[in-house]
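Apart from one protein chain that is not included, each protein chain of the complex appears where it belongs.
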Amino acid sequence: MMIALTTLSVFGAALVAPLFFRNKNKLASWLIALLPLGITIYFASLLPRAAAENPETFSFNWAREFGANFSFRADSLSLLFAMLISGVGTLVVIYAGGYLGKNPNIGRFYAWLFIFMGAMLGVALSDNLLLLFIFWELTSLSSYVLIGFEHEKESARAAALQALLVTGGGGLAMLAGIILLGQISGTLEISALLSNTSTSLSAGGTAVQSHPLFIPALILILLGAFTKSAQFPFHFWLPNAMAAPTPVSAYLHSATMVKAGVYLLARLHPILGGNDIWLYTVSGVGLITMLVGSYLSFSQTDLKRLLAYSTLGALGTMTMLIGLGTPLALKAAVVLLFAHALYKGALFLVAGAIDHETGTRDVTQLGGLFRALPITGTAAGISALSMAGLPPLFGFIAKEVVYETGLEFNPWLMAAIIFMGLSTVFVAGVVGMGPFFGKLTESPKKPHEAPLSMWLGPILLTALSLLAGFFPSGISNLIVSPAVSSVAGEAVKVKLALWHGVNTAFLLSIATVIAGILLFSIRNSLRGVLQKIEWKWGPAYFYTLSLDGMNALARAQTRFLQSGTLRNYILIIILCVTLGGGYSLFRIGGFDILPQHISDVKFYEAAIAALILGAAIAAVTSSSRLGAIAALGAAGIGVALIFLQFGAPDLAITQFAIEALTVILFVLAFYHLPKFTQLSSPRARIRDAVIALFTGALMTMLVLAAVGVHISDSISTFFVENSLPLAHGRNIVNVILVDFRGMDTMGEITVLGIAGIGVYALLKFRRKKGRE
Amino acid sequence: MEIVLAFVIGGLYAAGIYMMLRRSLVKLLIGLALLSHAANLLIFTAARLTRAGFPIIGMDQQALELPYADPLPQALILTAIVISFGVTAFALALSYRTYKSIHTDDLDKMKTTDEADDSKETSA
Amino acid sequence: MNNLLILPIIIPMFTGILALLAYNSRTAQRWLSVLGSSALLSVAVWLLVEVGRNGILVLQVGGWQAPFGITLVADLFSSIMVVLTGIIGLAVAVYSLAIIDPDHEKFGYHQLYQFLLMGVSGAFLTGDLFNLYVWFEVMLMASFVLLALGGGRGQMEGAIKYVTLNLMASAVFLAALGLLYGMTGTLNMADLAYKFSKGLSAEQSGLITTLSMLFLIAFGIKAAVFPLFFWLPASYHTPPVPVSALFAGLLTKVGVYALIRVFTLIFTQDVGFTHTLILFIAGLTMVTGVLGAVAQGEFRRVLSFHIISQIGYMVMGLGLFTPLALAGSVFYIAHHIIVKTNLFLISGVVKHLHGTLELKKLGGLYQLMPHLGVLFLIPALSLAGIPPLSGFFAKLSLIQAGLEKGDFFIVAVSLAVSLLTVFSMMKLWNETFWKPLPQNEELSAKPLSKKQWISMLAPIVVLAAITIMIGLGVSPAFSLALQAGEQLMNPSAYIQAVMEITP
Partner (left out) sequence: MKIDSLILRTMVRYLFPLLLLFSVFIFLRGHNEPGGGFIAGLVASAAYALYSIASNSIEARQVLGVDTRLLIGIGLLIALCSGLPAIFAGESFLTGLWGYLSIPGVFKIEIGTPVLFDIGVFLAVMGVTLTIIFALEEVE
């Protein structure tokens, strides 16, 4: 129960946050940060239970019809992730109070930040795939609004939209994947999937994985995870998302949201993993992302973009490790996830502080800030060391495990990992050391130490990096070990130690650091070389291309279909009738259905028929309006004569009367309308005539068929028999109109009444002057 | 006679459709009126024809003698005729009003509401 | 015998007539409109409760036993639709009070409004094909006048196209009806289904399928499916906003309703042909509609094209033709009516503030009225299918049904279209709310009294609340839709109720 309430309470906080900040209370952000802090402590208290494989759960039957239950489960993997979210969240909430203190829209900002936090917690804690998906989409949505927080800027709007489209699109694919998975396995509850013998590999079941729809489901789900975690080729949205205010970048784009994809992979590894497609796709995509991110980070000069690309590298590494799937690799993934959140979160916040205090984020314009920002500088320096993978920081442990994993596989993989390591060291130097040491450079603003709210976060995160470095075994027993077991789907005992002795991994690691420092020292010339290489054909290019293409296609098709020419609309509809009717008639060979009982033709009947046809032709060919109207009237009179001839006197009278009235109306109205003119080209006329004749022919055939095919007798006998005794009338048609089918007549006179109102309104309505 | 009338109906439809495909609003209206003639005749014919035998019980009779014309389609057509009269009257008023505000009856010149990218104010 | 069924038809008729008799008094008409709409909503809810409790209800109007008289039938689908009519009727009636022109009121706005509701309710409740035609005409005639009332150039051009193409639909419908009567001698839908269920020869069945094509086209025009939708984008953005809102919410859905009704009850002889065709149409409708929306630069035009695209989803459920899929359609219709009306109502507020709806000239509203922004986001995101709003579950059910049936292609299309919907909804958001107000544009709001603001915003808030409620409390709502879907897939109960035969 509590566990569901934690998530809900964060959404609740979103509702009240704007009220909190209404009167610019400086303490508001501290006060409201108590909520995520409390939640973090609560999660910490659940750790022992989770480690003992007795996780806290909650389930509420919600959307049963869809298999979506409101069920939560806090095992170690979930808690690790949830604590990152609420813990980093606490710091970010405080930090944002300082960073955005003067922004008039800060209340709104917090509302969306809390929605995001709640959604993230939901993703981490959901035990139901659909519920997870719902929270997943909410994170995309709230991150859209957060990225676009400074929405007066065009770039912020575009970046927000890009992030939404990429992650939202992946999310939709994932939705299809989830539904397929649910249909294959019969449940959407993750815990049930994990424990069920037919679905979980570790439980020995292969039924799900051998299902023909498994591979599509797998790939669709992977698409969701890859887009969210900015894996190649969807990585381009992440650097652009740096348009967001820094607290957002720190929170969403390094510590939490981008890791949701990694989390999902880890979560579903026991169900979806263990096959070649998983192995090659996940580790392959991860590897490429790692390389691309690492490579691109060398050339950046913007603090946040630097961090973003190096985050890409890290996300790629985690993905690759989960793809590899050995216990060691999984251990490395979990440890890296943890360590990365600590040091990267700290560095992002530092970057924000630098930006806030100096007015620039360009590393070439920054230097010697340590004197002015000693606390921030300390945090930056130590976190940079953790990132670079130096002992005794937690980052060192993480890097060692990753290296060990690389060695476990093959030299090529190891080489790639070393490349990533190089870039990590490089970025750590550029971000964490560069701005603070060396010569003080001019900056747009005169730098001061950041306020408490803005250095508290970096310091605490840095302290955690240190603490975790010194006491790895505690962390390993409490979180890492059980979390890795969750990912592996079986109990894995993991040991973490700061010191492994001198082994290959350690030596390679030292070599990487030294090489990295060398690269750092030649950073300016390195950048100069790399920036010359342009990547025009990157995925971002294709994104723009497809967006533009889609827009162009949309305009072209709309201009073509919705051309504005009524004739074309009519033509298309008529073609539909002719093709639809004609084809379905052709399918059954119905062209030769002919009436069986046909009455003979009397001479004067033929004459009436000729009259109608002649009138129709005259109406079409007449070059004067009055002629056409007269012809129309003649056709109507012909129809009336047919009615009279075949036993329908009421119809005939009405037709006569209406025809007369219609002709009068036409004449009265045409008095005010222009004369006939020949507007269409002869070609159009011939085309139209052909189409019209075809349609006419179809109608002829349908009439013949209808007369020929008799399915059952008419219900009219009833009317004939009951008209006099029950309805007290001798004129059966009239009785039908006023009694048997009185509803029709009621509707009919209503139509007439409306027409009356309408004609009156159209003719009498005067538009006010000056409005047209 | 059904066959003959089937062709008459086809002819009326063809004429109506041809007129509807013209560019002139006035011709369009005539086309619509022709279509409604066609539809009425179609219902009448499809429900089978009988000569004589009004569906009216004579004052001196208690029941209708066979053969008689099916009264139901007649009632339907009556309703349809009346409705189409209302519609025609409205359509005439509409075209009058349109002509007053656009000063043309050329349908090809009535495209402003379908042009996607124009910045002209179209709505009232 | 249950006279409750006639009330949703005669209450608006009565209200409309009274408003007509009170043609000199604007005040009386305004009161009547709101009171009548409230009464309609009340009886609609009552009807739904009764149907939920007692199953399908039937009224043989005039006391003439089916198939001879006209039968009104309320199954779950019908009564859900009538309730939606009531909701939208009331919401838009209240909204109209704030911004409809006094001139419009003088020339019959409220009367026509009620007659329109009458026609819509009639179409939902009738069990007789010809009667359906009559209700269609009532509805159409009222919509013609509302569309053209007091219009300038744009409105007239829109009205000409709307009127012409809808009359073509009526003509096709009437012809199909006549031919069907010629073959079967009956007009009662249940009777037709009953007669067809007793077995048809190949020739008969083939001809019925041919006729079903005509019905498909006639109702397809009214529902605005591909490639018959042209009248909709040509006209929906031209009349006063409340009129657009009402049309957008209700009118196309009547076409969809009719499609679903006849293609579940009557025309099920050749599902492999007809329903596959419908599925095909559904996909094309979605795609062309959403691309149309992408190409537009005016608020209401974007929304209008979206209607088309969404119609595709509703029709997709019919094309898939499983209980779950039909439930999805029903749910989708319900969701869409609420959401789309709301978006149009919001466009009215925007138009009031800016004096225009050209996206180029809009902007800055999030800064000015953040609450309006949130009120816009709720239906917009719901339309785009963002969870946990109603639209998400609507799409989810269709996607589930599609995947269950193995129609992967249409599922892929619907998901892609969903993404494009997000795109164009966000375009509206971007241009109207986020983007700063362009230079040399200014807000030109005429002052509104507090009362007017309330009558404008209250319907928006209520509809948004319904969207959220349907989303969060999806279970009861969807189980109702599922029952409706079951009823549609197994028409025997419907036939038995109408024909009063015991199995």
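So that you can tell them apart, the chains are marked A, B and C in the order they are listed, and the count of residues begins at 1 in each.
Operating definition for what follows: a residue touches a chain if its C-beta (ideal position, glycine included) is under 8 Å from a C-beta of that chain, and two chains touch if they have at least 3 such contacts.
Here the structure is a predicted model, which is why all the values come from computation and not from measurement.
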Where does the absent chain make contact, in terms of the chains shown? A, B, C
Out of A:2, A:15, A:626 or A:657, which touches the unshown chain? A:657
Where chain A meets the left-out chain, the residues are 649-650, 653-654, 657-658, 661, 665, 668-669, 671-672, 727-731, 734-735, 737-739, 742-743, 745-746, 749-750, 752-753, 755-757, 759-760, 763-764
State which residues belonging to chain C touch the missing partner chain. 1, 3, 6, 10, 13-14, 17-18, 20-21, 23, 59-63
Residues of chain B (touch criterion as defined above) contacting the omitted chain: 54, 56-57, 59, 78, 82, 86, 89, 93, 96
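As a working rule, only the chains that are shown with their structure count from here on.
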Of the chain pairs A-C and B-C, which one is connected by the greater count of C-beta contacts? A-C
Chain-centre distance (mean CA atoms) for chain A and chain B, in whole Å, is 48
Distance in whole angstrom between the CA centres of chain B and chain C is 26
Quick one: which residues in chain A touch 2 or more of the other chains? 555, 558-559, 562, 564, 566, 570, 699, 703, 706-707, 714-716, 719, 740-741, 744, 748, 751, 754-755, 758, 762, 771-772
Residues of chain B that touch two or more other chains sit at 20, 25, 28, 38, 42, 44-48, 72, 76, 79, 83, 86-87, 90, 94-95, 97, 101, 107, 110-114, 116-117, 124
Applying the document's contact rule, which stretches of chain B touch chain A when the two form their complex? 1-30, 33-34, 37-38, 40-42, 44-59, 62-64, 68-72, 74-79, 81-83, 85-90, 92-97, 99-101, 104-108, 110-117, 124
In their shared complex, chain B is touched by residues of chain A numbered 555, 558-559, 562-567, 570-571, 574, 595, 598-602, 605-606, 609, 612-613, 616-617, 619-620, 625, 628-629, 632, 635-636, 639, 642-643, 645-651, 654-655, 658, 661-662, 665-666, 669-670, 672-674, 676-677, 679-680, 688-689, 691-693, 695-701, 703-704, 706-707, 714-716, 719-721, 723-724, 730-733, 736-737, 740-741, 744-745, 748-749, 751-752, 754-756, 758-759, 762-763, 771-772
So in the complex, the part of chain C that touches chain A is made up of which residues? 13, 20, 61-62, 64, 67-70, 103, 107-108, 111-112, 115, 118-119, 122, 126, 130-131, 134-135, 137-138, 141-142, 144-145, 148-150, 152-153, 160-161, 164-165, 168, 172, 175, 178-188, 191, 195-196, 200, 202-204, 206-207, 209-214, 216-217, 221, 227-228, 230-231, 233-234, 273, 288, 291-292, 294-296, 305, 366, 370, 381, 386-388, 392-393, 396-397, 399-400, 403-404, 408, 411-412, 415-416, 418-420, 422-423, 426, 430, 434-436, 474-475, 478-479, 482
